[in-house]
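Complex shown without one protein chain; remaining protein chains in place.
== chain A ==
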Amino acid sequence: MSALSNSNWSRRSLFRAAAGMAAAGSLAACGGNNGRSGGAGSGVDLTQFFHAYGEAGTEQAIKKYAKAYDKANVTTQWITSADFESKLFATLLTKNAPDLFEFHPQIQMIKSGQVADLTDIIDPVKSDFNPADIKSHTVDGKIYGVRMIDDPQFFFYRKSMLEKAKVEVPTTLDELMEAAAKLTTGKVKGLYMGNDLHNVINPMIWSAGADTLDAKNQIAYHTPGVIEGIKKMRKLFTSGNLLLGAPTESWDPSSLNQGLCAIQFCGMWAMPGIQKALGDDWGVFPFPKTVDSGKQSVYNGGWSMFVNAKGKNVDAAKEYVKWLWIDQKEYQEDWATSYGFHIPPRTSIAQSATKLKSGNAAEGVRLFNEFGHFDNIGWTQAMISSLEDVFANSVRKDMDPEAALDKADTAVNRELKKLFG
């Protein structure tokens, strides 16, 4: 006789147990991860998606802001970085789509009606925002997202290692390659730019005097300078002086902090962590000139808050965005400077942020202002992938750069035709 048949289980008790479990599940679902202890706000429920920031305290900060808002019950989903884009895009097609989400400005989201027009909430304070940030979120005079943070990205280096190897801070790609060679020892590689090199693609193009797209939304990356740059990057990749196969990607400063490399490409967000690990033994410099006719460059990345135009509570979501990312200057400064370092996109906050006024943080702000390039709203995810393929094929796999760029042109033109006709 089975144990089940020997017990007191009956159909009725099974149903009762199932009902109990269902009720428990519902109660558990009520809890959410909104940081509230049980309050229900005004009855309006909003969900927001964030990618998982690496800096300690960021998730708690976002939940703290949400908890302080009393006109809606705001829930936060904190999504692993690598999965963020695919989860966001897939969810946007469903009824479980978030009301708000952070992302980068991209025109296809506007053309497909995925994001709401936020012009009315930004217009009154438009002059206080970095004009480049406003431009990068504007299509046909309408503004489609609120920039939360600006993230300049450049090289971080160990001062003591460069001094010991008698290496000057590089200003050209050739000098960077020489520096990487001199800094490579038995246990330390000269340079780390990420395992896939994706983060240095745009800086290399800008430093070659080119761009991704021009003002007419036509291909601007296919130039002799970029081809020369790709060849140099291939030489660097095969030199043995580049750190490859590191446990973390370049957004994480662990490789520099742990002494795996002397120079690492990373973002300004890493500054507090690097300061803690290395004291004052570090500095920053922009991506060097790819060719003589080029210019040093810095990628001003960042994250913006968007409202799902197909959501159930568009107006409530816009109200929350206005409250948090336009009215609450204290939270905006806290978000930009209390965890990792970022530059607040609001000029008034950026000017008063004391943590960004000295040392390497101030130098980062200077590089941002002098060499910075912002997101181009017409440069979409599919186009980004096409240039990533160029780097994978030419730099890492030795394909002819001209042929690789031709292949990218086909894919980018297909995308441009669909977007702009």
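The rule we apply is simple: contacts are C-beta pairs under 8 Å (C-beta built on N, C-alpha and C of every residue); 3 or more make two chains touch, one makes a residue touch a chain; residues count from 1.
Just so we're on the same page, contacts and distances are computed from a predicted model.
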Practice task
Would you kindly match the missing chain to its UniProt protein name, picking from "L-serine dehydratase", "Multiple sugar transport system permease protein", "Pyruvate dehydrogenase E1 component beta subunit" or "Hydrogenase small subunit"?
Solution key: "Multiple sugar transport system permease protein"
Fill in the blank from the handout: Missing-chain contact, candidates A:52, A:68, A:82 or A:362, resolves to A:82
Problem - Contacting the left-out chain in the complete assembly, out of A:169, A:260, A:278 or A:314 - result: A:260
Problem - Among A:95, A:187 or A:216, residue touching the chain not depicted - result: A:187
Completion exercise
Residue positions on chain A contacting the omitted chain are 82, 85-86, 89, 93, 108-109, 112, 114, 187, 195-196, 198, 237, 243-247, 260, 381-382, 385, 388-389, 392-393, 396-398, 407, 418
